[in-house]
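Only a single protein chain was left out; the remaining protein chains are all shown in position.
Per-chain numbering from 1; labels A, B and C assigned in written order.
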Amino acid sequence: MWKWLHPYAEPQRAYQLAGKFIPWLSILATLMLLTGTIWGMVFSPTDYQQGDSYRIIFVHVPAASMSMSAYIGMAIAAFIGLVWQIKLADWMAASIAPVGAVITFIALVTGSTWGKPMWGTWWVWDARLTSELVLLFLYLGVISLYASFEDKVLAARAAGILAIVGVINIPIIKYSVDWWNSLHQGSIKMTGKTAMPPDMLVPLVINILGFGVMIAALSLVRFRAEILARNGMRPWVRELAQAEGVK
Amino acid sequence: MTAQSNPPLLSASHLTCIREERVLFDDLSFEINGGDIVQIEGPNGAGKTSLLRILAGLSRPYGGEVLFQEDPIVRCRDEFNEALLYLGHLAGVKSELTAEENLNFNLRISGYAQFDPREILARVNLTGFEDALAGHLSAGQHRRTALARLWHTDCKIWILDEPFTAIDKKGVAELEELFIAHANNGGCVILTTHQDMGIISDDRLRKIRLDYRFI
Amino acid sequence: MQAQFQSVADFFHMGGYAFYVWLSYGIAYGSLGILIGFCITRKSRVLKEIAAKVQREERLAQHRSNKQ
């Protein structure tokens, strides 16, 4: 497989390939998010317990579930970069981190604004919100470690190790927070296991997938910029810079 | 140089070093055999220390690889480390420990069980200072505490970054003689220095030149 | 499938939860917008930096060749 991948492991090829994917992914993400959000906001039935406040679910749950997936994706990229010493994978990991952090932030804020009408307070130490908060710290750790190194080759390796350590810890942290929550809080849960009518579930799933595609598209956009930034000494980047950069 | 049947002790293959988006050297290849004394020369900032650190396996090159007897050093790290003696700018001498304790530790961590520290310290003119804390020694004595391990080693590859710093003329001469003896024994010495060497003649010394690159 | 709201005003009212719903959607899509903006402009910022560096190096090379 590595032989087949090798031509794509060249920065220039990866740059071009990413450029071909980005428009399709962006269109797909926009379509999915539009469909899911409009369906959820306008056509999904009102929840008999929570009224219309539950409509926050269509942005909160996708952000929450994708924030975790993005971290795992970042850790996988970092692992590939560390073990097989593929710099492109390092750059990919570095590109995912800020996107994932913003998604986590969105999950936190929407969770909190959903909590206010439900529980009457802006913050509850609910298991999911607490885990999201810790996840945000993990993201910020990776980002600031990457930013702290002058030499970005080293920065990527250091941040990669941290991302892998973090991904091993995530299940443990999640388990411990769940246990702690059951000990102290009783039974506050954001979404019960009650069956959701398809008119709620389908737009939710569409939005979850839409968030995933959007994260991929944004990461690829950053990835392309990262390739350029790290290859500033290569002739093809210099030509590109002189053609586009001086304006 | 006569053609040798043995594989080169250490070889650099297409090394590229990039520091903070600046190319220090690109596609650098050379071979170092037993018996070589190699000086890396070049102006400040040309990447001499970076090259030595890459050769020692402390830094990973941006591209290319370093081979120890034709095996990449990342794949035979333990064997390579056993054959390597590296002394950097920083001596690795603890100022809270005495000269003798420092030498003891340095040799034991390199794996040597049997040695007489006082005799080795006498070789570098530190007799009488064995029990002095390294923090109280002069710069030259401090440096000699670090260099002392050169007198008790079976490593083939010596990589020395500025070994003569703070060493007096007599000490430099002794070190040069030691290098020649080591090379004659089939070892190799790779070093950087800004000082002129008196004993190692120019035809004995191999030079690898690095230039400051602007792009 | 039919719209759950009688009128546009009803839709914006969100059954009395307008503030929370629109606040969370506002923050979510607002921060997404900022993120998208930064991601897209990053490429041109990087290219500008590289172009500036290239020019700096050209000046340096010229300076050196003048001296020789």
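For this structure, a couple of remarks:
Just so we're on the same page, contacts are C-beta pairs under 8 Å (C-beta built on N, C-alpha and C of every residue); 3 or more make two chains touch, one makes a residue touch a chain.
Quick note on the criterion: contacts and distances are computed from a predicted model.
In the listed set "Sugar ABC transporter permease", "Heme exporter protein B", "Cytochrome c oxidase subunit 1" or "NADH-quinone oxidoreductase subunit M", the entry agreeing with the UniProt name of the missing subunit chain is "Heme exporter protein B". Considering the intact complex, the chain excluded from display touches A, B.
In the complete complex, the residue from B:D78, B:D116, B:D131 or B:D202 that touches the missing chain is B:D78. Checked against the full complex, the candidates B:A12, B:A56, B:L150 or B:I190 give a single residue touching the omitted chain, namely B:A56. Only one of A:M118, A:L154, A:V202 or A:M233 touches the absent chain when the whole complex is considered: A:L154.
If you put the missing chain back, the residues of subunit B touching it would be 53, 56-60, 78, 81-84, 86, 88-97, 101, 105-106, 108-114, 154.
Residues 82, 134, 137-138, 140-141, 144-145, 148-149, 151, 154, 157-158, 161-162, 164-166, 168-169, 172-173, 175-177, 179-180, 183 are the ones on subunit A that touch the missing chain.
In this section, only the chains that are shown with their structure count from here on.
Distance from each chain's C-alpha mean to the overall C-alpha mean is smallest for A. Taking the CA centroid of subunit A as reference, the farthest chain centroid is that of B. Among the inter-chain contacts, the highest number of C-beta pairs connects A-C.
Each chain gets a centre from the mean of its Cα atoms; for subunit A and subunit B, those two points are 47 Å apart.
Inter-chain centre distance (subunit A to subunit C, centres taken as mean C-alpha positions): 16 Å.
Residue positions 21, 215 of subunit B each touch two or more of the other chains.
Shared interface positions of subunit C, defined as residues touching 2 or more other chains, are 53.
For subunit B in complex with subunit A, the touching residues are 18-23, 60, 62, 215. If you check the complex, the residues on subunit A that touch subunit B are 85, 150-153, 230, 232-233. The residues of subunit C lying in touch with subunit A in their complex are 1-5, 11, 14-17, 20-21, 23-25, 27-29, 31-32, 35-36, 39-40, 42-55.
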